[in-house]
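Apart from one protein chain that is not included, each protein chain of the complex appears where it belongs.
Per-chain numbering from 1; labels A and B assigned in written order.
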Amino acid sequence: MPINYYIFLSLALFAIGIVGVLIRRNAIIVFMCIEIMLNAANLLLVAFSKMHHLQQAATQASAGTDGQIFVFFIMVVAAAEVSVGLAIIVMMFRNVHSIDINFLNRLKH
Amino acid sequence: MSITQILFWFLSVLALFSALMVITSKNPVYSVLWLILVFFAISGHYLLLNAQFLAIVNIIVYAGAIMVLFLFVIMLMNLNKSNEPQKNKWLKLAAALAGGCLLLVLVAALKNAETKSAIAESGTGDIGLIGNLGKALFNDYVVPFEISSILFLSAMVGAVVLGKKEASSHPSGEEA
Partner (left out) sequence: MQNVLQIVWLVPFFPLIGFLIVGLFRKQLSKTLTAIIGCGMVLLPFLLSIWIFILVKNGGGYVADYFNFISAGSLKVSFALQVDALSALFLLIVTGVSFIIHVYSTTYMKEETKEHYGRFFSYMNLFVFSMILLVMGANFIIMFIGWEGVGLCSYLLIGYWFKNKEYNKAADKAFIFNRIGDLGFLIALFWIISKAGSVSFEDVFSKTSVFSSSDITIITLLLFVGATGKSAQIPLYTWLPDAMAGPTPVSALIHAATMVTAGVYMIARSNALYSLAPVTENIIAIVGLATAILAATIALKQNDIKKVLAYSTVSQLGYMFLALGVGAYSTGVFHVMTHAFFKALLFLAAGSVIHAMGGEQDIRKMGGLKGKMKITYLTFLFGCIAISGIPPFSGFFSKDAILLAAFEHNKILYAIALFGALLTAFYMFRLLFLAFNGSFRGTEEQQHHLHESPAGMTIPLIILAILAFAGGFVGIPEILMKGGDKLTEFLSPVIPVHSVELVSHSTEMMLMVISTVLVLLVIVFAWYRFRKYHSVEEKGIGKFLENKWYVDELYEKVIANPVNRFAAFLNKFIEKSLIDGIVNGVGRLVNYGSRQVRLLQSGQVGNYVLLMVLSMLLIFVIQFFLRK
């Protein structure tokens, strides 16, 4: 499949993630949407890695490895982020008995 | 239409539909389940792109670990009933419009990108195998790898600190 298709697929997933962040007030759903966006980026990285590999394979056998390594690191960061984020949500729920992000309006002060 | 193409379209549609379901489901538990489906679809794409290692890791880490964590939290807090207050209708519309516009703009901007036919071909390239990735990871990327372990450690410490019950002398917890 041409690279364009992957680009459009990723963009669509990313846009869905953004819309999700914007329209939902549940903090956990918002988190999930962020995961969708991260995965859209991952998918694109892998697709580009493959494209790169196909172009450079003749001269360099390991071309395109970097992209996949990056995806790996993004997963690492996402896992860390989720653990901290969920901890925050738990604590927020413990304090205000809600996970509505509109309660997080202390930023005004 | 070859089998790869059929799979591509099938997985794409599955991913998009599941993603849409994630953001539209009233019940968070359903959202989580739909999200797992999104991850499976993306893993399928990884396989099509000869990134076998990542496909497996994606399922193990995301679908296995992270999503379970989400489910735990939801169940723990008993949030599975759909009592989420809805946002203002106009605000929702504006949000959807903004997201749509962003998509439109990006698609319009990138529609003329260079086309390389048939990058999703199974059997071409072996960089996605664990042996190759492992060599790259532990030769060229060993320092970032170790740093990421420190990141995990700090994330863990953070999660523990946040999750601990507050001492009663510090009633306001949001600042933590």
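Convention: a contact is a pair of C-beta atoms (placed from the backbone, for glycine too) under 8 Å apart; a residue touches a chain by one contact, two chains touch by 3 or more.
If you're wondering where the values come from, they're calculated on a predicted model, not measured in any experiment.
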Missing-chain contact among B:Val13, B:Ile60, B:Leu76 or B:Cys101 belongs to B:Cys101
Contact with the hidden chain (one of A:Leu22, A:Leu43 or A:Ala63):
A:Leu22
Hidden partner chain, touching residue among A:Ala61, A:Val77 or A:Ile101:
A:Ile101
Which parts of chain B face the unshown chain closely enough to count as touching?
87, 91, 94-95, 98-99, 101-102, 105-106, 108-109
Could you please point out the chain A residues that touch the chain left off the display?
18, 21-22, 25, 101-102, 104-109
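The definition used in the following text is that only the chains that are shown with their structure count from here on.
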Distance from chain B to chain A - Cα centre to Cα centre, in angstrom:
5
Hey, which residues of chain A end up touching chain B in the complex?
1-9, 11-20, 22-26, 28-29, 31-33, 35-36, 39, 42-43, 46-47, 49-51, 53-55, 57, 62-66, 68-69, 71-73, 75-84, 86-96, 99-100, 102, 104, 106
Flag every residue of chain B that touches chain A in the complex, lowest number first.
4-5, 8, 12, 15-16, 19-20, 22-23, 28, 31-32, 35, 38-39, 42, 45-46, 49-51, 53-54, 57-58, 61-62, 65-66, 69-70, 73-74, 76-77, 79, 84-87, 91-92, 95-96, 98-100, 102-103, 106-107, 110-111, 113-120, 124-125, 127-128, 132-133, 136-137, 140-141, 144, 148, 151-152, 154-156, 158-160, 162-163, 172-174, 176
